[in-house]
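As you look at this complex, bear in mind that one protein chain is not there, while each of the others sits in place.
For reference, chains read A, B and C in written order, and residue numbers begin at 1 within each chain.
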Amino acid sequence: MNSTMALRIAVFGENRHEKVDQRVQEIYPDGMHTVIAEGLRTLLAADGVEAEVRIALLDDIEESLSEEALAETDVLTWWGHMAHEDVPDHIVERVVRRVHEGMGLVPLHSAHYSKPFKALMGTTCNLLWRNDGEEERVWTVSGSHPIARGVPHPIVVPEQEMYGEMFDIPAPDELVFISSFAGGEVFRSGAVFRRGKGKVFYFSPGDQEYPVYRQADIQRVLANAVTWARPEDRPAAPVTITNAQRDWFRADDPEGATRVI
Amino acid sequence: MNSTMALRIAVFGENRHEKVDQRVQEIYPDGMHTVIAEGLRTLLAADGVEAEVRIALLDDIEESLSEEALAETDVLTWWGHMAHEDVPDHIVERVVRRVHEGMGLVPLHSAHYSKPFKALMGTTCNLLWRNDGEEERVWTVSGSHPIARGVPHPIVVPEQEMYGEMFDIPAPDELVFISSFAGGEVFRSGAVFRRGKGKVFYFSPGDQEYPVYRQADIQRVLANAVTWARPEDRPAAPVTITNAQRDWFRADDPEGATRVI
Amino acid sequence: MNSTMALRIAVFGENRHEKVDQRVQEIYPDGMHTVIAEGLRTLLAADGVEAEVRIALLDDIEESLSEEALAETDVLTWWGHMAHEDVPDHIVERVVRRVHEGMGLVPLHSAHYSKPFKALMGTTCNLLWRNDGEEERVWTVSGSHPIARGVPHPIVVPEQEMYGEMFDIPAPDELVFISSFAGGEVFRSGAVFRRGKGKVFYFSPGDQEYPVYRQADIQRVLANAVTWARPEDRPAAPVTITNAQRDWFRADDPEGATRVI
Partner (left out) sequence: MNSTMALRIAVFGENRHEKVDQRVQEIYPDGMHTVIAEGLRTLLAADGVEAEVRIALLDDIEESLSEEALAETDVLTWWGHMAHEDVPDHIVERVVRRVHEGMGLVPLHSAHYSKPFKALMGTTCNLLWRNDGEEERVWTVSGSHPIARGVPHPIVVPEQEMYGEMFDIPAPDELVFISSFAGGEVFRSGAVFRRGKGKVFYFSPGDQEYPVYRQADIQRVLANAVTWARPEDRPAAPVTITNAQRDWFRADDPEGATRVI
């Protein structure tokens, strides 16, 4: 995309724990999605990145992630946990196709188990976990990565659910963060995957029972991530299967040379 | 697996073109699967690798890729083209799960579009193609890879269908071969992917209309690939999702320390 | 670096063939470096990227790549061939250190054999070659990479020196382009490597005997590459070796949490 155009972000929130779990209501009275969206707005403005941040909820998913809505979404962040199964398969296919077309996807925390992420990974995405309010330290392991820009080394999250290895994902294309927990486990907590023309960044800090998304350094990572994940300036279509005649790429038709990608 | 145990290989063949296409019948009167299996038997014996090679056909897929049959399969090679859709989804899920458990998978040529490969990749697996009987040269680009052992640089396939980039796959964990074609296209023709506890090697030479699988160097690559793809000596189960108590890995129970992987 | 600051680029040219080889003089009467620099100025301006492009020649290398000059260089492009040995080792060490600190490096064509590139790779960087004026086709193999933005698939270079595999480099962190040549060879012609805090993009099209750097699509790749390779907003120092006391990252001193990277 043209870097002078506004970055169009959709913050998908399952918004279920917020309705049924008092502890979550106290931490996030307006939902996690509200805090995530507000953090993005504030930090992207500070970065000088023109951005439009909208919220997409499971309750209105047919509209908020409709074909038309996704066609105008550059980056989609995704938080889900207890209601992964309530996301209709046709919407999962749509989200996956949009990633193939170039849309960025930022699955958060328990979205390791969301349908779109699992479909894009091809693995079980299983892991080890324990909800015991442990300190998490998020260490940067890529010295040149834009997603780690401006965050301390490590980011310390005072209380968190533990996610631990073995995390059953493909080897990330780039590993940005590794976390350790007070109990001793480690986790590949920030991982880049490229799929088709789209970029995926999985980021694990952020359980609903702790105010992780209120933490400035975590918001910094999310702002970096959506900026990084924005589509490049390419046609928004998946790579196609094409029967190409000999010498097609030397044809006079200027379309000839650019039809594939 | 213990390297002293026999390597149990299943050669899956769609066996459709062989029934309906005279040209294919002439090249492969007993089916491509027969030539592939025989090449594996001969070369693995020459390598001193004890192996059992069986054939699994689409016509008997409920038996040949049954739960029991796959449980006793170390590496599965897969050739399919015109009948991808005839592979039942429950068998696709079974094959994918077995890869997660450790089974090796070697998708061949048009199996870039087979259901198991697409499910493991998470991309469209689209590509460029042209059936024009062109010379293909298969170049080794990994100087230390066992799958390229003993093959000339390049392997020259006199006549082949062209497969060209963009090939819409995730970046391979290891890129072993790149092909060029007489028409000028290139293709990542030998690519390694690790998924769960299993290893996947996609190898593109081998269209049904040319006697590619009768070529000694191609048979050499297949024999190298199945040897490389055999499961490591691990429990045959996917990585599990586990709720782990604090200090579980310091517990006296010797099972404690090994329960995850 | 702050994306609102000017991108400071140095175009290093060996400028030897231009002095002694009539054919090169005819193609590049003011040197290859001049054409490369002018292409960058024009295209970055068109992209809206504020940039300062200076030329650094081997003849004035003590000044043009002095400590002070490199400290104010964000990205260094490097063309060398017949005089690799004339680059003093202390300047090689300086360039390598600056890459570790975050400076981008874009080695071009025969700079696969330049001292800084070899030092950063740790391999022989050997390859196959033939100067026979062959058509080269540069294929994009990464659907989401910014360096391939806006170029046709493939870029066709009408006449070029052939560079072929095996190219003895580490597996690239990201493979962006693969070339084929009329003679049948292939080459990983666009490859990303991250070293320390710096980014390296090797790009092979560009022999001195053909007007490759006058080609618009090649200039597009170079402009994309220097934009991509610019340093992130980090302290310009290599990762340090540090003896850290327990709990250092929980210390009150705000410097504590950020001293490592």
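Definition applied: a contact is a pair of C-beta atoms (placed from the backbone, for glycine too) under 8 Å apart; a residue touches a chain by one contact, two chains touch by 3 or more.
Bear in mind that the values here come from a model prediction, so they are computed numbers and not experimental data.
Of the candidate positions C:10, C:27, C:103 or C:120, contact with the unshown chain belongs to C:120. When the missing chain is restored to the complex, the residue among A:41, A:153 or A:250 that touches it is A:153.
For chain A, the list of residues touching the undisplayed chain reads 135, 137, 139-143, 153-154, 164-168, 171, 174-175, 178-182, 184-186, 188. Annotation for chain B: contacts to the undisplayed chain at residues 3-4, 48, 102, 137, 140, 142-146, 148-150, 152-154, 156, 173-174, 194, 196-199, 232-234, 239, 249-250, 257-258, 260-261. Residue positions on chain C in contact with the hidden chain: 96, 100, 119-124, 126-130, 132, 162, 164, 166-168, 170-171, 173, 183-185, 193-196, 238-247, 249, 260-261, in rising order.
Criterion: only the chains that are shown with their structure count from here on.
Fitting chain A to chain B on CA positions gives a rotation angle of 180°, reported to the nearest 5. The central chain of the assembly on a C-alpha centroid basis is A. Centre-to-centre, using mean CA coordinates, chain B is 37 Å away from chain C.
If you average the CA atoms of chain A and of chain C, the two centres end up 31 Å from each other. Counting only residues that touch two or more partner chains, chain C has 137, 140, 142-143, 153-154, 174.
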